[in-house]
Structure formats: structure tokens, C-alpha cells
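Take a look at this one; I'll ask things after.
The block that comes next holds subunit A.
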Amino acid sequence: MTEEIIIAGFGGQGVLSMGQILCYSGVMQNKEVSWMPSYGPEMRGGTANCTAIISDEQISSPVLNTFDTAIVLNQPSMDKFEDAVKPGGLLIYERNGMTRKPRRTDINICAIDAYDASVKMNNTKVFNMIVIGGFLKIRPIIDMENVIKGLQKVLPERYHHLIPLNEEAINKGMEIITVEHKLN
Partner candidate 1 sequence: MAKRGDVVIDIEKCKGCEVCISACPQNVLAVASEVNNKGYHYAVKVNEGCTGCANCAIVCPDAVITVYREK
Partner candidate 2 sequence: MSENLIKPENLVYKKTDVMTDRILHYCPGCAHGTAHRLLAEVIDEMGIQNETIGVAPVGCSVLAYYYFNVDMQEAAHGRAPAVATGIKRVFPEKFVFTYQGDGDLAAIGTAETIHAINRGENILVVFINNGIYGMTGGQMAPTTLQGMKSSTSPFGRDVKTMGSPLKITELIAQLPGAYFVTRQAVHKPANVRKAKKAIKKAMEYQKLNKGTCFVEIVANCPSNWKMTPVQSNQWMEENMFPFYPLGDIKVPEEN
Partner candidate 3 sequence: MKELRLMKGNEALAEAAIRAGADAYFGYPITPQSEVIEYLMANKPEERTGMVVLQAESEVAAINMVYGAAGCGKKALTSSSSPGMSLKQEGISYIAGAELPCVLVNVVRGGPGLGTIQPSQSDYFQSVKGGGHGDYKLIVLAPSSVQESVDYVKLAFELAFKYRTPVMIQSDGIIGQMMEKVELFEQMPRVEPDYEWATIGRKEGKPSTFVTSLQLQAEEQEKVNLRLQAKYREIEKNEVLFESHYCEDADYLLTAFGSCARITRKAMEMARAKGIKVGLLRPQTLYPFPTEEFNRLAGQVKGILCVEMNAGQMVEDVRLSVNGKTKVEHFGRFGGMIPNPDEILNALEQKIIGG
């Protein structure tokens, strides 16, 4: 198993930490992992993306041009990465703020209203955890218990009381993700 993921969106959406949480969870599940951010002016310009690779084998290139999964959280990211999904791969997008739907027909497409759900949970900070939940529902590559262990590693001790809230958000994401286009 190798899952090559690009996560892209606005700065502040928790894009980079989403990739880190997935990778740390992967470590907890004894996987090989690699996380590579975009950095520099691009990041300061308000958009951010990172590549996360989770694999059973040693990872060769940490930098990729095509991906098994693209998680896009705003329109510029959709425009940039829709075409980078490998045929047969997966595109997950956040509906809020998107001005157009994906065009590809050779990939699986899922949508998630993570922002609305986070508002309903009275905590927009768990937005990215909802998205992770949605992703893991479609691609159950990591067990929930290892995601929790990963969170324990990523979060400083003083935030550990928030882990149940994050778990709730992951479950919410698993609940609300919808499949828009499924390949046979």
C-alpha cells in the first residue's frame, strides 16, 4: 500500500498540520511516511499545500507531480491540483467557497461540507479534523486508534484535553462526506 496525497487550501485551514497528523498516525501504524510542505512566498500569499506519503515500503521521492488523492479546500487549489490526480484516484473537495465543480470523470470525487459542520460544532478549528475524517472514511488506511496516538504526538501536552473533541470531529467527517462520482 502506498498513498500519495496532496492537501491544498488557504493558510489557516490547517492544511500543513492535516498532513502532519496523517503522517504521525502512519508512524503509529508502522508505516513509512513523508511530509513535504510548499514553503516561502507562496505560503505567505495565503495558499498552502503539502504532500503526504504513507506507505508500507521505503519512500523514494518525497516530491511528486501526480497523486493518488488530492484534498482541495479552495478554488485555486482545485484549479491547480484536479489534473494532478492519477486516473482512478480520488479528489476530495470542500464545498464552501467553491465556484465550480470538478470536471474530471476518470477519478473518484467526494465532497464534504466540513466548514459548515465545524460551525455547527462551535469550533472552526476542528475543520481540518473533519476533512481527515472524511478522507479516512473513503480511504481507511489508518485505524482510528492510531490517529488518536498520532494526535497525542503532534499536540503539545497542554492541548491533550482537546483530543476527544478532535475524535468527535473525525467521526463527524466520516458521517458527512458524500460521494459525487464513483468509478465502477
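Some notes on this structure:
Here is the rule we go by: a residue touches a chain if its C-beta (ideal position, glycine included) is under 8 Å from a C-beta of that chain, and two chains touch if they have at least 3 such contacts; residues count from 1.
The candidate set was assembled so that all candidates are chains of the complex that A comes from, given by their letters.
None of the values given here were measured: they were computed from a predicted structure.
The contact partner of subunit A in this complex, picked from the candidates 1, 2 or 3, is 3. Per the touch definition, subunit A reaches candidate 3 in the complex via residues 20, 23-24, 27, 32-37, 39-41, 59-65, 153.
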